[in-house]
Structures are given as structure tokens and as C-alpha cells.
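The complex appears here minus one protein chain, its other protein chains still in place.
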Amino acid sequence: MADAAVTTTGGTPPAIPSRAEGPARETWQSFRRNKLAMLGLVIIGLFILLAIFAPLIAPYDFKEQQLMDRLKAPSGKHWLGTDDLGRDLFSRVIYGARISLWVGFSSVVGSIILGTFLGILAGFYGKWLDMLISRFFDILLAFPSMLLAIAIVAVLGPSLQNALIAIAIVGIPVYGRLIRAKVLSLINEEFITAARSIGMKNGGILWHHILPNSLSPIIVQGTLGIATAIIEAAALGFLGLGAQPPAPEWGKMLADSRQFIQIAPWTVIFPGVSIMLTVLGFNLMGDGLRDALDPKMKN
Amino acid sequence: MNSYVLKRIFVLIPVLVGMTLIVFSIIHAIPGDPAETILGQKATEQSKEALREQLGLDKPWLQQYFMYVGDLLKGDLGESIRTKVPIAKEITPYLAATLELTFTAMLFALIIGINAGILSAWKQNSWFDYAAMLLALIGISMPIFWLGLMEQWLFSIKLHWLPSIGRMDQRNPLETQTGLYVLDAIIQGKWDQLWIVIKHLILPSIALGTIPMAVIARMTRSSMLEVMKSDYIRTARSKGLPQFLVVYKHALKNAFIPVLTVVGLQTGSLLGGAVLTETIFAWPGVGRYLYDAISYRDYPVIQTGILIIAFIFVVINLIVDLLYAAIDRRIKYR
Amino acid sequence: MKETVLEIQELRTHFVTSKGEVPAVDGVSLVVRRGEVLGVVGESGCGKSVTSLSVLQLIPRPPGKIVQGSILFRGKDLVALSEREMRKIRGDRISMIFQEPMSSLNPLFTIGQQLVEAVKIHLGLGRKAARRHAIGMLAKVGIPRPESVIDEYPHQLSGGMRQRVMIAMAISCNPELLIADEPTTALDVTIQAQILDLLRQLNEDNGTTMMMITHDLGVVAEICTRVVVMYAGKIVEEAGTEQLFENPLHPYTQGLIRSMPLMNEDRKRLYSIPGQVPALSLDMKGCRFADRCSKVMPICREQLPELEDKGSGQYCRCWLYSAVKEDAV
Amino acid sequence: MNGPKPEDVLLEVNGLKKYYPAAAGGLKRSGTYVKAVDDVNFAIRRGETFGLVGESGCGKSTTGRSLLRLIEPTGGTILFDGQELTSLSPEQMRRSRKDMQMVFQDPFSSLDPRQNVKRILEEPLKVHGIGRGAERRQRVEQLMDIVGLPIGHLQRYPHQFSGGQRQRIGIARALAVQPKLIVADEPVSALDVSIQSQVINLLQDLQQEFGLTYLFIAHDLSVVKHICDRVAVMYLGRIVEIADKQELYQHPQHPYTQALLSSVPQPDPKAKRQRIILKGEVPSPANAPQGCAFHTRCPHVMDICRLQRPLLADTGAGHQTACFLYSESVTGGV
Partner (left out) sequence: GGSSNNASGGSDNAGASDQPSSSASAPSESTQDTLILGRGGDSVSLDGSIVTDGESLKIVHQVFDSLLEYKEGTTEVEPALAEKWEISADGLTYTFTLRQGVKFHDGTDFNADAVVFNFNRWSDPNSEYKFEGDSFDYYDSMFGPDGARVIKNVTAKDDHTVVFTLNQPQAPFLQNLAMTCFGIASPAAIKEKKENFKNEPVGTGPFVFKEWKRNDSITLEKNPNYWKEGLPKLNKVIVRSIPDNSARFNALQNGEIDLMEDVNPDDLTLLEANTSLQKIERPPFNVAYIGFNTKKKPFDDPKVRVALNYAVNKQGLIDAFFAGQAKPAVNPMPPTLWGYNDQIQDYTYDLDKAKQLLSDAGYPDGLPGEYTFYAMPVSRPYMPDGKKVAEAIQADFAKIGVKVNIESPEWATYLDDTKAGEKDDLYMLGWTGDNGDPDNFIYTLLDKDAIPGNNRGFYVNENLHNILVEAQKEIDQNKRSDLYKQAQTIIHDDAPWIPLVYTTPILAAKANLKGFIPNPTGTEYYSSVYFE
């Protein structure tokens, strides 16, 4: 399986390729060989394209109602059928991709920035700061994440933006801990000692050695984190604590259509399938990235 | 061992303090006047004042917090604003329902997840391995609320195999002693009712247990693969042990440690997911209780509900930690 | 000459990796005779461990596979045996000690639990008898307080003690052949001396036949009776220990011996073999050492020399001593 | 030969200590310490190679790193080139590292896997503001040349090199700032014999060319014998013997040194020497024995050894030993 590790077995010098290869290039090559990961990339790429070009692709306005045409089964006119307000499901699903991807990306970026900042503070400067930050992470992690998100939205009020904030907050300790652990293990690596021994300042060590070497787990976790964030946003939407009408958020669409599951199953199937596919895409890609970037970091 | 247990518990204290602090702050984070938010604008100043007093909002912040913690330590979990019933009393049946559901879901996840993981690792790169891991990947990508709806649609509405909602056929109620219906039915020896209870449990447990199952299967597999590569497995094989002993005795025990961590963490996903599952399957558990409290702005209930679930989660992870130490004697020395 | 315990013939063990097939063991033939200690030396990655693991059929499959060759143990070809039959041999008639005493014991079971397993299976002893036997073995390898150590976990023991436990485990069924794969490499010198002492005793007192794998010529000189030198998956030289140190034939062996700093004599400057061990691949041709050899000849790059008898039990794989070379060029 | 003359001394270490708090199993800190380095004294002359040998865990690396204050020593003074290092501010210390560099044991982890050789070699130049632009590039190429690596490899990453080559990169990095002292912490122990001699030769050549002073840490006594001028033997955080190489190897005084030397396997099957095989193993520095740390394994142990700690004392000809066998007060007892 993961034969990327072979280069470091024993003292055997690796076959030296004629051209210098950076770690990034090797990662890409090993990633490219992974069919499932590439499938994930394709799925995500597709949804990203749909999201970007939604106004061009969507045949209808996502909020345009045609009450005469409500709950129509998929057909040439409405590829995925219509919902109970006669809105074109295909258009709504496409616009929904915008919302889900936006929530996924931005909440994860938010948690990564804050998490990385705190994680580095804790791992690098240690002592009481580490105590404080680690406890803070422990405390946040002591709440089941979905529950914490619900609680935060309960306080802030239901809206897409608040859902996004909640999901981002819930994610902070995940990245924070990861970075902290990575920093702690890196600090014991000899090349960090080497950097100090040549007289490098802490800032330089952080910036030139620690951060670049912490990047791969963050990228992996971030990719998987987007998957989680999308599901969480959809779950909040499903509970009515996320996006509000008429926003075509997938979870909300599911919740609004669940009563038609018997007479118009497509209204439930397509938003659900969209969530699943996007999430699957990110999970596949995350798995692939992990195998490519960090073969030892399994789960 | 005992000092290890003490140490683990000791380490939890700041976490518990932090948890209560966060939960306590919920009411303070409400924008505007909490009393007004809860009671609505038309409430008289008098009743708002009374509520503030009930919630202790009229005192200095720190004092409020100590009062809150003091009450918690005394076992006073507050009173529902909506029903005026002590939450400790009100929440018990919901808690039992949730525990039964999450326990069943975890059981399902463990049994299937671990075995699928072992088989996958054993038959690495076989079609079974590929199929199981693809399914597991789909499993972790599944929005559980959607899965629940689909299950309901297929198995209740279309096929009529299983009930779609609730815990029990209400025409045929069970006398509850423990609140855990399976246990109640067994204690009372009511086997046909036990069967009904189990049928009600199947769909929600599958919906809730799917993600943990997938995660556990993946973890078990990779952990088994890792362990199977290790030196001590080679040693065991060099002794001439039969393969099943090598796998189930030497490998599994070691591979189980990371799986255990995941099990601990996944209880969080179960307890969080309960809100969704219970909504879909009209399961009268804490998740739904909490969800309703949110729509009623019944903040004491929200606070306590969250605190209790988080507490359960923390306790489960403590148990997991202790289990570790029981399995792996090195841990206390680290 | 003593009877043959193990005879490896033309063994080829390959690994399939993403960068192609790696011939880790590339046509190795050797013989281990009763009561002797055969040393196998060579640099890291030359295929020592893979050879020994091949004997016990413990090569991880995939990626490894035995492509060719036979391994005759008391005349029986181990390569052809079923897993079931092989299991009866492992730990009973052939046993093995590994390099890493830290990771070679299962951390979650007590010493006793791990010791009695093999005894129960191979000697058919009951629980109590197996335990008594295990305590006896621990005592034999010089572990103090064996009655209490038997109930301890590996992490409670030091590296040297663990290696003793490994040895106790390996000899507990009184094997006909003991393969030791770098048993002292991870240990400190003073501990290494203890372990080597123990192994020598086993050989001298019990007549245990051993195959001793090491990269340290010092260890070879201490304990082995005969040596096989490996380079890049092939045997390049074979000789009695004294013979080898006195009169190394192969340029690699010569270089190796000359590049070692010595305790008992001063060398102004160490000899150094230039370059590094080549990466193993299927399409290597010629002598594997050609690129680093100071006496390289054109034929060395073209054709692989045979391992030839140079008299008095010394064998060498080098064109320098080959009669054929003139004809070939 | 008596002790080195003051002007010859580049580095003088007095009473160096490094204690780590011992991790305790229970709730509280145990209050005990791991005395990794405990009162170490030695001096290194300009241009010499000073060897530090001892078994794993005896405190060699800790000593080496404390010199550069990569580990903050618990006590003691370090006089380097006339400057007291322990009293420098962190910033001053950082600057003075220009004059003392390190070469590490592990050629795999001592190079940042995400930097190519060019960046690795440029880094110390940048940090100490040495040269810029073309000048800097020239210096980097020169360094490659010095350690015998092709300039064409500058764009490569560490994992594309073999262990020996990586060690050369590490040496080049240390040389970049033209240090006076290089602390080489087991620079060859991870390498195969044929590669080891290449690196040893390189180190010797560089010393000649640049007049470097080495603190050469190793556990392989034959390597130390080959490369060093003077050697110190450490046991459990303390130096038990210091002497010139020839003196030490021919007339080892301390029983530990004697055992150590006799334990080294000789690649000479005919050299059947009297072997001293020590009983037991090195005790953990967390609970080092009272008195002489070696008394638990010493074949010549006396009563006083269990009670009192022998100090490093000159036994003539610059040979220093910490053993009661050689101190006057108990000479009569031998």
C-alpha cells in the first residue's frame, strides 16, 4: 500500500533522480497515483465549478417560485424536478454548493488560523501558556462538537453566519492540538536544535522550520475538516439553526422537503446526495493527501 | 493503579471547571437582557425581576458563578422556565432514552466496525477490503439525518418492516423501572415486548451508529496493519504460533488501543448526533429535549442539558483512559 | 566435517515496491554445520536480515516473495513447506533472536505469558510445567530473580535484560539452529560483552548451532567460526574467521577491514572505500562492487564473477582471482 | 605533561550540572531529579580533539548541548575563549554561537526535510549576516566543495542523499560560520563502517585545514582512539577519567574504563584478551547510587565507595581519575 515510506528504510541510499524534486512535487506524484484521491479531487472540482459558475449553469433563479409546477418529478424541463414551491431543484442544488463550500472553506480557514496560532503559542513557548491553552482545548473538546455548535447558535441566534462561526469555534481545538503536538515533536527534532545551534532566533525557527513542517498535517486535517464542517452546517440547517429561507442550503432543503419523501422523493434525495458527494470528495482527497504527505499519520 | 486513577480525575478538575464556566456563560452571552429574551417583552418588570433572581442574574458575576457551581454540587440542576419542574427530575427519562439509543448504536458500531476492520486488515487488498473500506468512507461521509430519513422511507414506509418513530408501541406499554426499555423488558421477562423495543431501536441506532462504525472500521484496519508490521508480531510468528493466535491475541490487543481512543471520541459524535436522530425518529431523548428547550429559549434547560451530556462524554473518556492503562501497563509510567 | 544443519541454495528474495522490484537477496548459497557459529556480515541493506527471515519464512508477503532457491533444513526444503508445517519448525527446531530488544517483545503481555506460549505449543507442557520451564530458562540466561521477572512487563526491564529474555525464549525449546539477527547492535558495549558471552557459552556448553548476523567485524572475530561476507544481496566472500582477517581476498572485504579504526594499533589515516552501496535493482549487471573498487577491471562492469573456491574453505567472488577472466575479455 | 596552559585553553568547563525534574507516577512531583550531568569539569585546548565517551544515557549529549546553551545548564560555568557563557543574555549567547557549532548524530533528523541544500547552507550565513548575493552563493559553493559534494546537488533535498552525504551537509553547515569549536555529537555512529571512515577522514582533514577544535562525543572507543588527542570517560553524569589518548588506552585506571576497554570486540580473532565482564547494567540517573556511582558494578568496590563520592584527581602525567583506588587516603587499602 503506502510505499512512499520506502525511501527512508534502512541506510539504503535512494535512487537519485536526475532532476531535483521538492517534497511538494513528490507529494503530487504520489497523490496522482491514488485513484480514489483523484476521484475525490474530481468531485470537489466539479462542485467548485458548479458553485463558481452557478449563475451561468443554473437554468432558473433558485428562488423563483412556480406554484403551478410544484413537486414535479425530474424531467427535461427540471432536471432534478421541483420542490414544493415549484422551484427548480437543480438550480437550488447548484446554488447550494456555493453555500456549503463557502461554509466549509471559510469555517475551516477560521479554525486553522486561530488553532494554529494558539497551538504554536502552546507548543513553542510552553510553560504556563501551554497549560492555559491546552486546558482551553480540553474544555472545548469536552463538549461533543455538534452539541457545542448547537449551543453557540442557540446563544447567537439561528443564521448561516452564526452557524459558520459556531463551526469554526468548534474546530479550533482540533487544529490547535494537532499543531501543538506537531510543534512539540518538531522541537525535539535535531534540525530544530541545529537551527538554534547556528544562532537562529525563535521567530526564524518558527517561520522557516516549524510552520513549513507542520503544514502537511494541517492540510490533511483541513481537508477532512471541510468535510466535517459541511456536514455540521447541513445538520444545523436541518435543525433550522443554520441558513434561513429562501437560501438553498442543502440541509435546510432536506428538512423542508422531508414531508414529501413519499410523494416526491427527489426533493429529499438530491440535496442529500449532494451533501454526501461533496463530503465524500473531501474525505477521499483528505485520505489521499494524508497517504501522500504523511504516510505515517494514519487517522 | 489507584494513584493513576486519582491523577486522571485530578487532571479533569480544570476541565470540569472550564465546562461549567462555559455553560454558565451561555446565559450571559445572550445579547441584551436575558430575562427579557426569555420571558418576552410583555413580561412585567416584576416577573422579569423574579426570573433574574431565580437565575441569580442580580448578583455580581463571580458570585453568580460560585452559586451556580454550588447548586450543581448540591445536585440542584436548576428549574425549567417553561414547566417550572426541577430539571434533575425532568431530564431523567430523556437521559435514559438517549443512553439506550447511544449505547445500542455504539454496540452496533463496535461489533461491525471492529470485525470489518480486522477482516479488512487480514485480507488486505482483497475485494472485501476494498468494498469494506469504500463503504466505510461513504459511511463517514453520510449526513446522518439524511440516512435516517432514507431508512425511514425504505424500511418503514415502503417495506413496513420496522416502526418509523418512537421507542415503544404505546398500546403495549412497558412498566419502566430503569428507563432503559431493553433492560426493563428483560427484567420483567416480557420477551415479546423486548422484541418490539428492539425493533424500535434498529433504525435510529443504525442511523446514529453508522459514522462511528465507519470510523472504527477504518481505525481498526489501519491499526491492525500497523501492528502486524511490528517486531513483536514477527517474534510471535517466529515462535511458531498459529495465525489466529497471532492476530487475535498478540495483534488485536495492541491494535485495540488506538481504536479505544476513537471509541471514546466517537461517543461525542453519538451524543451530538443524538439531537438529529432523535428529531427524525421522534425519540424522546435528551437531544430532543435540548432541541425543544432551544426553541423555547429555556436557558436553564439548555445549560443543564449541555452540561450533562458533556459530563457523560468526559466520564466516558475517563473510562477509556483507565481502560488503556488496564490494557497497557506502560501508560501509568509515561 | 560436521553434518549440515542448514543449506541455502541460490536463494532469491525480492520485494515489489513502487520503484520496481528489489532483489534484496540475490542468489545466496550457504551452509551451516552442526555446532558451528556462522557469521554473516555486510553493510546495512545488503540483505542479511532478509536471508535469515527467508529461512523461517517470515518475509512479509506482499511485498516480499521468495523467487527462487531452496532452503534445506536437515534435508527438508523449507520453501516448499506449508504454513502449518513451517509453524512446527519455528520456535521449536529453528528459532530466532532479533536486533531490537525494545520492540521485539509484545508490550502488553508479561514476560511469562510470552515465554510459555512456544513451550506449550511445541513441548506440549501444561500451564504449571511451562511456567517452571520458563523460569528455568530465565535463570539459564542469567536473569536475576527469575520468579518475579516472569510476571513483569517488558517495559520494566532494561535493554540487556530484554535481550536475555529473547534469548531465553529462543532457546527454550532447545532448537537445532539459532539465528541471531544483530542481537547486540542496540546494546551498550558492556552489555554487548555480556550477551556475546552468553551466546558463546550456549554454543560451547550446549553445542547450539548458530547463524550470527552482524555488521560488526569485531563481533565476528569474537564469536564466529566461519564468516560469510555479503554485499548488495550477494555473498562476495566466505572463509574461516581467522582466514578472513588474515587474508581477505575480495577488495570489499579488504577495504572493510582496512577502514576500521582499531584499538590495538594506530592508523595514521583510515582507508576509505569511496562512494556508497548501490541501490538494488533487477537490471544490475557486473560486479556489484565495481563502482567502488580500486582494482576494477573492464570485465567487472560487464559480467558478474562466480563465487569460487580459493582453497582451504575460502571462497571469493572476484575477477581478480578468476581464471576465466582472460578468456572473457 | 601537566594540565594545559591557560592561553592554550579554548574551553573550560567547571562544575557543569544539568538536572531534570523526574517525572513522578502519582499526583505530586516527586521532588527528585534526573542528574543527567552532575558536576563535570574539563578543559579543551585550541586545535585538539577532545573525546567524550561513555555508554548510552550517561550524559554525553547533555554535556555537549549545555556548552552551547542549547540546554540551559542547572549550574556551573563555561569559559569559552575568555568569555563566560552562562552569564550571557540569550541574545548575546545567540551571537556567540557563531564561534561554536554542532554536528549531530542522526543524519536523517538533523536536516530540515523541507529545505534544499542551498537553503540549509545559506541559513547560518543569513542568521549571522555573512555576505550577500553572489558572495553568499560563492561561499555556499565553496562549502560544498570543502565537504566533497558536487555543486550540482545544491537544489536537492535531504532525502535524496545517503547517510554519509547528509552528514557531510551537516558538517558543511557547521563550517559555514567559520567556528572555533565544533561539538560533534556521535557524528559517525549512525553510519556504516565504509562510510564512517569517509566522514572521519573528512573531519580530520578539516581540522588540519582550518585549525578547528573538536569536542568529539562517541560511544565507540575505537573511533575515539583513532581521532582524539585526549579522552574523557563518563559514567552516569560524571567524568570518571581524563587522560591523553595513549595513556588512557594503555593504562586505564578507573575500573569502569578498564571494563569498557576490555569489552570492545576486537576484529582480530587471535587477540584472546582477559575480558572484564561487568555485572548488571547502568543504573538509571533518576536514582543514581550514593557514593561512587559505579560501585554497584565495580569489581574492586570498597566500603568507602558506597559512602563517599570520589573526586576527579590528578594521578600524574595529566591523568585524572575519580576513584578511591588512586586517592592517597585509601591507597593503603589496596
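The letters A, B, C and D name the chains in turn, as written, and every chain counts its residues from 1.
Please note the rule applied: a residue touches a chain if its C-beta (ideal position, glycine included) is under 8 Å from a C-beta of that chain, and two chains touch if they have at least 3 such contacts.
Bear in mind that the values here come from a model prediction, so they are computed numbers and not experimental data.
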item: For the chain not depicted, the shown chains it touches; value: A, B
item: Full-complex contact with the absent chain, from A:Leu80, A:Ile261 or A:Met276; value: A:Ile261
item: Per the touch definition above, residue among B:Ile9, B:Leu57, B:Leu162 or B:Leu245 touching the missing chain; value: B:Leu162
item: Touching residues on chain B - with respect to the absent chain; value: 39-43, 47, 50, 82-85, 90, 93, 152, 156-157, 159-166, 169-172, 192, 195-196, 199-200, 282, 284, 288-289, 292, 295-297
item: On chain A, residues whose C-beta touches the chain left out of the figure; value: 63-65, 67-68, 70-71, 84-86, 240, 244-246, 256, 258-263
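One rule holds for everything that comes next: only the chains that are shown with their structure count from here on.
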item: Centroid spacing, where centroids are CA-atom means, of chain B and chain C in whole angstrom; value: 53
item: Computed distance of Cα centres, chain D from chain B, in Å; value: 54
item: In chain B, residues with contacts to at least two other chains; value: 125, 333
item: Two or more partner chains touched - positions in chain C; value: 43-44, 276-277
item: Chain C-touching residues of chain B, taken from the complex the two chains share; value: 125, 229-243, 245, 250, 253-254, 327-330, 333
item: Contact footprint of chain D on chain A as seen in their complex; value: 7-8, 11, 13-14, 16-17, 20-23, 189-191, 193-201, 204, 208-209, 212-213
item: Contact set on chain D toward chain C in their complex; value: 55-56, 162, 164-165, 192-198, 200-201, 204, 219, 221-223, 225-227, 249, 259-271, 275, 277-278, 281-282
